[in-house]
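Note sheet for the following structure.
What you see is the complex with one protein chain gone and the rest in place.
The chains carry the letters A and B, assigned in the order they are written, with residues numbered from 1 in each.
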Amino acid sequence: MIRMVALRLALMLPILLGVSIIAFVLMRALPGDFAQASAGTSTISAEALDTIRRSLGLDLPVWQQYLRWLLAALGGDLGTSFTLRKPVLGELLPRLAVTGELTLIAGLMAMLLGVATGLASARLRGAVDWAVRAWNSLLLAVPNFVIATLIVLLFGLYFPSVGIFNYVPFAADPLANVASLLLPALSLALTVSVTISENTRAAVLEVASQDYVMVAKAKGLRARSILANYLVRNALTPVITVTGLQLAALLGGSILIETIFTIPGMGQFLFDSIASRDYPSIQGIVLLAATIVLLMNVIVDIAYARVDARVRYD
Amino acid sequence: MTEPKRPRSHGQILLAVGLTMLALLVLLVLFGPLIAPYGAAKTSPASLAGPSAAHWLGTDSIGRDVLSRLIVGGRGTLIITFTAVAAALAAGLILGLASGYIGGRTDLVIMRLLDVIFAFPVFLLAIAVVAALGPTLRNLILTIAIVYTPTLARVVRGPVLSVKRWDHVEAARSVGIGEFTIAVRHVLPLVISPVLVQTSLTLANTIFTVTALSFLGLGPPPPDPNWGSMLAEARQFMELAPLTVIGPAAAIVFASLTFVVLANGLRDVLDVAGR
Partner (left out) sequence: MTAPLLEVRNLTAHFARDAAARRVVDGISFHIDPGEAVGFVGESGSGKSVTARAIMRLAPEGSPVRWGGTVRFRGEELLTLDAAAMGDIRGRHIAMVFQDPMSSLNPVMSVGAQIDDILMRHTGLSRRAARRRTIELLDLVGIREPAQRADDHPHQFSGGMRQRVLIAIAVSCQPALLIADEPTTALDVTVQAQILRLLMRLRRELGMALMLITHDFGVIAGMVERVYVMNGGAIVETGPTDALFAAPQHEYTRALLAAVPRIEPGG
């Protein structure tokens, strides 16, 4: 078990290294001068620029620059934001918490909706199955930012009294905070629920044809107990895995959704950073998000392997 | 016994619907500017006007005809989408085939490199690349090609791994056919079904990415209209002229739905296992 975790993490390292190279190269490939961008103005003396260059290590060979940057990043130093003039990491973490909460609520919503529709589709078949599959196809075609915009339009037209742009910080009022994230989370969740729904349907159909379900019927167990203990519990394993792997989609989606609903998370930070050409911040966000997604995939992998050993015993 | 007449399958119907929708989109690309009643940038004094005989979908905040902008903007969106996916498909085919067919160290290197791209949330990577390179048409296409290449390469590589061990490959080799010819003529055609399905899904995803980037202001630079930027611009006044929002929203959904339906139809007809 420990060996397997170590192996998975070791396999992750070269990818992480590649990710860091991309994050580094992207920001060094910028049109224009990094030092000039850092100064935030184009009217600056040559001497001043040189000073900035030296202080940022831009006079060194590129590979040394990369190493310096990487070592600093490993130590938690993601550089200093051009616009905020503060360490990027310190700005990033509280925003990450907001995005994390939004992602979590959206993930739960997607799972609830996906499992419910997938289960109904697999168990009831017929017209319900057809309706769920049509609904899923449609949802797949509606991008989350379109859903979000339409929700905003809907509330603007018909329920203008509901303040949907009023983000409440968690510390101020936890309940109001969660409530203020419900609509944004819903716009994120709908698309992701499709994958979960399709996987639930397939898993339930697969499990229902297993011998142990026949045994459960032969025991005379009630339908409800067969559904809960035999069908859902077995089908849930692949479904949870799929949900974990949707994290990337949720994180990516939150960029748009936070911008639309003005939620002060990582997505909005990225959007602002791009608008103000705050490259260290962009770099930090990209690196952090990719690391989280990689770690999450490893966790899902390990969790699945553990469950798999239990499920596929032959 | 006579064979009972087989009814049209679910997949065939989907495929027919999808192809019809695709034909509409292609017509839009080919003849967009000819169909559009007004120029995309042509303004009229009536801004944020409701639907009328002159402006079927009304006008936007500076008096431009929404329908015309939808048609012209759709052309731009779709050209980017088709070009980018064609590039991703070409790259995916080459890399996936090379990786799966040659195997060994080549496979390892290619797949690890693609894994790195795969590690990024697609949309985040797209934003980062466009932000770094600058939002020009060429960069947009390049970015989208890069982010979707790994998916397509994987879909090619998987079946190649098994098909290359089939007897007909050995037979071809035994009569002296070159490896390149075998890979392209005897292996590639057998793995094309899942690739078609994935390409169709990638087209749907690309519609999303292109319009989403434009929505964030990272699309092709103005004044070219684009469904994503139209949606973003319209948000400010949407309570006054809902059609300026609903128009581009519906267009985006129609285009993605085309490829989703097409993918489902292809999957059924070509009997490709689920994702």
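We adopt the following convention: a contact is a pair of C-beta atoms (placed from the backbone, for glycine too) under 8 Å apart; a residue touches a chain by one contact, two chains touch by 3 or more.
Keep in mind the model is a prediction, meaning the values are calculated, not measured.
Seen in the complete assembly, the chain not on display touches A.
Residue A:216 is the one among A:216, A:257 or A:289 that touches the chain not shown.
Here the missing chain is touched by one residue of A:144, A:187 or A:234, and it is A:234. Among A:208, A:245 or A:303, only A:208 touches the chain that is left out of the view.
Counting the whole complex, the residues of chain A in touch with the unshown chain are 205, 208-222, 225, 229-230, 233-234, 237, 309-311, 313-314.
Keep this in mind: only the chains that are shown with their structure count from here on.
For the pair chain A and chain B, the distance between mean C-alpha positions equals 22 Å. The part of chain A that touches chain B in the complex is made up of residues 14-16, 18-19, 22-23, 26-27, 29-31, 137-138, 140-143, 145-146, 149-150, 152-153, 156-157, 160, 198, 202, 248-249, 251-253, 255-256, 259-260, 270-271, 274-275, 282, 285-286, 289-290, 293-294, 297. Chain B meets chain A in the complex at residues 112-113, 115-117, 119-125, 127-129, 131-134, 204, 207-208, 211-212, 215-218, 231, 235, 238-239, 242, 245-246, 249, 252-253, 256-257, 259-261, 264, 274-275.
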